[in-house]
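Here the complex is missing one protein chain, while the rest keep their positions.
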Amino acid sequence: MSEINYKSRGSILNPLRTLSFLARKPVTLPLEPRAAAPNYRGFHLNDWEKCIGCSTCQKICDNEAITMIHIPELPEDPVQGVRAQRPAIDYGRCCWCGLCVDVCPTASLSLSREYIHTCEQHELDSYFILPDPHGMHKRFYDHGWRKTADEDLIDLQRQSMPEREPVERLQSFDEFIDGYDTQAAILEASRCVQCGMCHDSCPAHMHAPEYIRAIWEQDLEEAVRQIYRTNPFAHVCGRVCTRRCESACSIGVRGEPVAIRWLKRYAMDHVSHERIRAIAGGQRSGNSSGRRIAIVGAGPAGLTAAYDLAREGHAVTVFEALPEAGGMMRYGIPSYRLPAERIADDIDVIRSMGVEIRCNIRIGQDITLAQLHENHDAVLLGIGLQFGRSTRIPGSDHPGVHSAVDLLRRIRLGEFVAVPPAAVVIGGGNTAMDMARSLARLQIAQHGLACVTITALEDREHLLADQEELRETGEEGITILPARGPQRCDIDDSACIDGLFTVAVRSIYDEFGRFAPCYDDSDVQLHRAGMVVEAIGQQADLALLGEELTERLAWDRGRLQTDNRGQTSEPWLWAAGDLVNGPDVIHAVADGHRAATGIGAWLAEFAEATA
Amino acid sequence: MRPENYQAVSHPPSHEYELNIGPNHPGIEGNYALRLTLEGDIVVAARADAGYLHRGFEKLMEGRLWMQNIALVPRICVPDPAHMEICYALGVEMLGGLEVPARAQWIRVMQLELSRITAHLFYFGGVAATMGMYSNMFWGVADRDLVLDLFEEFTGGRVYSMFNVPGGVRRDLPDGFLGKLKALLDYLESRLEDYDNLFFSNYVVVHRSRGTGPMNRQQALEWGVTGPNLRATGLAFDVRRDDPYLVYDQIEFDIPTEEAGDALARILVRRRELQESIRILRQVAEQLPYIKGPVRCPLPNPLAWNVPAGDSYARVESSKGELAYYTVSNGGDKPWRVHIRGPSQMHAVQVLENLSVGSRIEDIAQIMFTLDACPPEVDR
Partner (left out) sequence: MEESKELTGWLERVLEEFHGVKVQRKAARRMRIDIDADALPALLELLQGRAGYVHLSAISCVDWIDDGQFELVYHVLSYETGTLVSAHIRIARDPGVYLSVYDLYPPAAFFERDIHEMFGVYFEGSPDMEKFILTEWDGPPPMRKEFDTRAYVHATFDWQQYDPEWLREIRARGGGIVE
């Protein structure tokens, strides 16, 4: 350390020392604007293509400087999770901390390398800007502070869900997904940024942000309360829902979406059944309205409508042809995905609202629809699609060719289904996967070895089943052959099914988008199997309507015509669920709500009119 | 205090008069007021009047998430913001049990020492200005600007870097940064001789500041003086040595002291500290290429981050003295209480008042500036 020589006295020659400065480079900065550092936090830039309007930036801003602006021309797609909103920033409040950039789920926001904005007092409006990709003064200064892969404030990875190994899974029809434990659930729930895209895209508009927050705060009863605002089948949806919410999730844009379905399952599994009944039972109207409503079919649509109508005070009776309530949930989805006990739990809550469910009664047979119409003020058909479609290929009328819907129902009814050592399933959707995996389990139980092949018209990228199902099916040793169409069944000399001939598919849709598959007849394969199962779609069984009613009703291209609430052309007859809107549990729940609201409103008008 | 609220106090006929200095005055550091009672040129009584920079940070911080507070915190001390950020981060880390990766700790040390250099360069300019020499201010601010360029490079902000989060720092160093740092350290060291010739060895400066505002050890300890002001009385107490934080226990540096306890001693202590900071930075620049790893420990989503209940007291050595944060959490996602103890809370109030009594009016500015009394810290 050099000593400071401050004890010396002054000298007349001291100022001459300053002459040395003439030889030095002056400390001077150029007048031209200079580029800011590559990491500089300047004014905001927003890439409108990437931005989805989730408003997470608005939430993290500590000065509340960000406002969302609705811009009508922008694309808006609730199902994909895109809003026609973009952030606007008030530079009177912004402090340029860059937290909005670090938290943005799509990485559309960044800060530029621009230093200066000045204005006069009367131009203060220029402080409120709508960032776009071009820069605040319409001159693009390069990107400065932007999000990097390491410096993301959001966790892009989901908590993994523990599940059993494929070999173990095939040994039984037991549920193989273990569910989140508390720590995993809290961590997963903390990933949510509360943007609400899931709420917008869910067909039933479940209050997912609220129940995810409640799970994070470990207030599970509040979570159940939020769930029951829109969905009385949360045990079911927490396992098998098609998860529109997760497709819309903002975190899913660059990472894995928040596991909303598993969190719902966690909340429902960890609150006792008695408490769930008590929570769901709140907000009932105590008065009985004196109205009687019959619902045909104890599936998700029918029972949701029953739940809503019973809470309004109407007397609801549900008629179910099969031995237990549940509809397709109970008899169409295998128990390794959805155990019967969970369905029974959900249905028990609905029963506790005062709904009467009468099983083993087939309408159209045991009781006619006309009788129902006499004894009730309104009838809701929630009968679903009970018939499977057939490919109608040669040999498809042989007894060894089954429809997936039938077989799945028989397995769920507990019947013994003899399965040959090899089987082929035609179809590429979730039902085909369910069928194939059920057959594989039965084969392991009956023969010790599974051999199931799936053939589907679509190619691998376009298979209709969802990605998780495809992965699990593949893990369980089932062969999936995409882009192959069924040609004919091979029947051997003893009149038994011996296999299926398939032919390669060149294209499925013609240039107008109509279904017109085109095959390459030179590429034919034979898949040896003792059983062929068709899983290519479902149809409604409308025999219960009877000839006269069928004549009177309005139809729309083979489907029963209903208005947007579910009312058919006969005012007392309503329809909801798969029958009207195609197969999916959560759509059926949403439909059930709409029908219940419609019936309630119609009955109130009716009462006024006759009063 | 606004003019309309001033209540005139009537004195008995005497040769004492009251003089208000501030809040906007070149002889006052920051926005601060001193009400002096003078008898001729000698100060008989002094009373500090603060509050012109009160922004209510402690209350504001209670209403914001833990992560959002990083944007508020540097603004509490204007000349030396890095210490504020890092002290807040240390406090939350103590509460939450967060472990800061090694690379982040070295980067933080670099940030702290660079911030100390900027604060001292500014300080020399300020002190010189109280003696009527303005060249030092120009030089100091120009050299400080070069350091701010470095801050802009690696933190993204020139003065308020908002670079530290509880758990680490926000970005890694850009490529080539350490080369620029070394070049700047060489430049600053070469400038020290110029500063010595201009200011520190300057006979006028020495003569004016020697004996001004003297404090002895006893008084310093009694009045709660910390930092360079305490070291100017001969006590080698430094938080970096006594209560080490970050990686200061792995770095070699000396604690400069002076004996006299007057304004000159305070100036010289800081001059030597500047050299020590350069020495520390050289060691950091040597070590950083070998310390690899993340610059932040994994943190939860800032919108869903609860810190466990408890309290913590984090102390750092800022350029002015002992800076401490007392942080209390009730287990929620916002702080329950953050109490900021800035060194100037002692220096600008009691010490300034006590040292002013008996000194001459022309020395008041010098006393305040050499104490490095920073009003934003007092007012928060």
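Chains: A and B, in written order; residue numbering restarts at 1 for each.
Operating definition for what follows: contacts are C-beta pairs under 8 Å (C-beta built on N, C-alpha and C of every residue); 3 or more make two chains touch, one makes a residue touch a chain.
The model shown is predicted, which means the values in this text are computed figures rather than measured ones.
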item: Sole contact to the chain not displayed, among B:Asn197, B:Asn216 or B:Gln350; value: B:Gln350
item: Residue, one of B:Val73, B:Met94 or B:Met131, that touches the chain absent here; value: B:Met94
item: Residue, one of A:Arg34, A:His70 or A:Arg275, that touches the chain absent here; value: A:His70
item: Residue of A:Gln85, A:Gln194, A:Gln538 or A:Thr562 in touch with the missing chain, whole complex considered; value: A:Gln85
item: Residue numbers in subunit B that touch the chain omitted from display; value: 1-2, 5, 49-51, 54, 56, 58-60, 63, 94, 221-224, 226, 235, 237, 242-243, 311-313, 315, 322, 324, 326, 328, 336-337, 339, 341, 345-346, 349-350, 378-379
item: Residues of subunit A in contact with the chain not shown; value: 55, 67-73, 84-85, 88, 90, 92, 124-130
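Rule of thumb we're sticking to: only the chains that are shown with their structure count from here on.
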item: Distance between chain centroids, defined by C-alpha means - subunit A, subunit B (Å); value: 54
item: Subunit A contact footprint on subunit B (complex, rising order); value: 64-65, 67-72, 75, 142-143, 149, 152-157, 160, 162, 170-172, 174, 192, 196-197, 200-204, 206, 254, 256, 268, 271-272, 275, 294-296, 298-305
item: Interfacial residue positions of subunit A with respect to subunit B in the complex; value: 1-2, 4-6, 8-10, 17, 27, 36-41, 56, 59-63, 95-99, 102-103, 111, 144-145, 148, 150-151, 153-155, 187, 189-194, 213, 216
